[in-house]
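Below is a structure I'd like to ask you about.
Removed from the display is one protein chain of the complex; every other protein chain stays in position.
As written, the chain order gives the labels A and B, with residue 1 at the start of each chain.
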Amino acid sequence: MTKKLDKSKAPLGSTLAAIGCALLQGLPNQVQAGELEKWDVDAAVLVYSESDSRVQAAEPVISATRNFDSETKLNLKLVLDTLTGASPNGALPSDQPQTFTRPSGNGSYTTDAGEIPLDDTFRDTRVAASADWSAPVNRDWAYSVGGHFSSEHDYLSLGTNASLSRYLNQKNTTLTLAGGLSLDTISPEGGLPVGLSPMAEKGAASFSSDFAASRSGSEDDKQVTDLLLGVTQVINRRTLMQFNYSLNLADGYLTDPYKLVSVLDQPGGTTQEYRYESRPDSRIKQALFGQVKYQLGSGDVADLSYRYQFDDWGLNSHTLEFKYRWDLGRHYLEPQVRWYTQSAVDFYQPYALESQVNAGLDEVTADYRLGDFDAWTLGIRYGYQVTEGQEAYTRLSLYQQTTGDFSSATTPASGDDIPDTTAVMWILGYKF
Amino acid sequence: MASPCELLMALPQERKKQAEQLAHLAAKEVWRIEKTYSRYRQDNLFTQLHRHPDQPQRVDAETARLLNFADQAWQLSEGLFDITSGILRQVWTFDGSDHLPSPDAVKALLPQVGWGKLNWQSDTPTAEGEVAGGWLTLPSGMELDFGGLGKEYAADRALGLMMQQLEAEQLPLSSQPGLLVNLGGDLACSGPADKGKPWRVGVESPAEEDQASLVLEISRGGMATSGDSRRYLIHQGKRYSHLLDPRTGWPLEDAPRSVTVAAPSCVQSGLVASLALLQGSGAKVFLQETGLKHWILE
Partner (left out) sequence: MKAYKCLILLVLILVISGCSSWGVKPWERDLLAQQKMQLIAEPVEMGLDDHIYFSKEGSSGGRSFGGGGCGCN
């Protein structure tokens, strides 16, 4: 047998590294020792800005990873999130100015005629920390465990997760089973609103008793259980694929305590009052996710992913994302595009009718985030390799949601009256 | 191994005993590798492999790894790195003279040179990448030569065994003392002598006249030099390096006198340095493409 020379040449440095390792099979080597000496840190800040002076956020994050050997590592992450600005409160625009009682019951705010009502009370700081540990069990199995903590003035989340992976076919196939559990406590400002109770009007003589009647207790909780089954497959030297099936079960208080629903006298009619929204107390989401990564001969990397998610609230969504990392020596440019579309949950309506409320409507939301909409994200990331092991990067992206008209026999609405979001996201980061 | 060898360890005086144990371990490994793959012994694996030409022979895991490495290096270099080319030394003697072999003598040997002519079947690696062995059929007249990578391999192995020993003594890689193996200029180093203080190693300068040492700093990884002050030929004003192009049987013209490369491991350094010399006048460009730290002596 005569061997043939393989003319398809890989970048020299990387190929050399790979063959050298195989020769020294099983021994610790100096490269590993070098990598192990330090923490790999990725520090970044996200500036998020919605148009029309809605939510503005600044989110610094620092993530540090310590590699103990090639497969054992610890990651610690700290995120700070400061948020200001206004957020749609769920009510429909009106041809009259509208006055809303603040969620705390202290004071009120007024929205001009024709404007989408925005609650401008938001000002919050979130602190989140997480730790994840992953390590091999033996040559065929690996595991990971982790925990997170996240706190804001009205929300606390504590969670834990774990995964088990099995390698097959010379590590070309990886099966992963992962689970997570999160216990969240919600303690809204002004207490928990009673679902579908009328919003107490600030000027009314009976305000105190009305407000008290619209509240029940000060906090509630929810449990979120996650299960994920994944397959990762190496196709060839340049191609990698992943498929996941995931299940997310949420139980408990799933309502947004700050969201209202306008109650109209007739379809497209006049606003009579506002009621607090009310959602079911359980939700089961399932998702199918697929991703392909392919490296071109030039060293460029194409990354395509798709997610289909569906739940028992009636929401279906499709997400398609494509990134192309264009290698330019020490620099790279990565255009990113993401398309998202979702259908509304069954109990979404832009507003409710008096007749529905009188008939005992018990689940309703006018939160546009549970309605129908499409969203595009266009972004570009740029990175510069400052030295070996240090990278400066930045990313600018534009996020645009578009909502169409809500066609329905009972509660039709024009897309103009339903909020959507336009935002600019800017990330600046440094890895060292 | 006819070159000076040294072991440097950043250990305090009171751990002298441990240092001695490590040194013993490293030396034993270097001798073992030399003994196994030396062409100059009659009682070793190397000789045994050549005793049965034209027959498939079972080789052990270590030899299989070396042969796989040689195979990949051959592929990568498009045939320039070839462990079957040692036989050309029958006609080439690099003694600094102007004695060139006759083209016919070189041509007569070429049928016995070429990695592509032998049959090497490695076992399928396990999930971890380990191979248990393989089958080698060596056509008669052909000869393997591990000289091009044996010393580098031994340096890496010696270092790796010491690190493994320290690990077994509950010393994680991140807190191990810096160790350096120097096998006649082929270096493998696990970490700096002291935090931020690299080892300073004298490497024999390839310049013929002065034998002063070139002092190189290394804090981690491998380093190897290809090219030599004494192994060359000068003919009609042209300097011929001792590395031969296995495809023609002739040395490359206009190759730098010596190339020193620092790569993650010593074998990699040695391979890149050899490949660079084999590029002849293209050595510099080749080295730049690898992105590795290097020193060229024209």
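FYI, contacts are C-beta pairs under 8 Å (C-beta built on N, C-alpha and C of every residue); 3 or more make two chains touch, one makes a residue touch a chain.
Not measured: the values here are computed from a predicted model.
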item	value
Option from A:93, A:117 or A:159 whose C-beta touches the chain left out	A:159
Touching the absent chain when the full complex is considered, from A:226, A:354 or A:405	A:226
Among A:207, A:340, A:376 or A:432, residue touching the chain not depicted	A:340
Missing-partner contacts on subunit A, residue numbers	10, 14-15, 17-19, 21-22, 42, 44, 46, 48, 55, 59, 61, 63, 75, 77, 79, 81, 83, 87, 122, 126, 128, 148, 150, 152, 154-155, 157, 159, 161, 168-173, 175, 178, 180, 182, 184, 186, 224, 226, 228-229, 231-238, 240-246, 248, 256, 258, 285-289, 291, 293, 295, 301, 303, 305, 307, 309, 315, 317, 319, 325, 340, 342, 345, 369-370, 375, 381, 395, 399, 401, 421, 423, 425, 427, 429
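Rule of thumb we're sticking to: only the chains that are shown with their structure count from here on.
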item	value
Centroid distance [mean C-alpha coordinates] between subunit B and subunit A, Å	52
Complex contact set, residues of subunit B against subunit A	65-66, 68-69, 71-76, 78-79, 115-117, 119-120, 125-130, 153, 156-157, 159-161, 163-164, 167, 172-174, 176, 188-191, 220-222, 263-265, 267-268, 271-272, 289-292
Footprint of subunit B on subunit A - complex, ascending	1-7, 9, 12-13, 15-17, 19-34, 36-37, 68-69, 139-140, 167-171
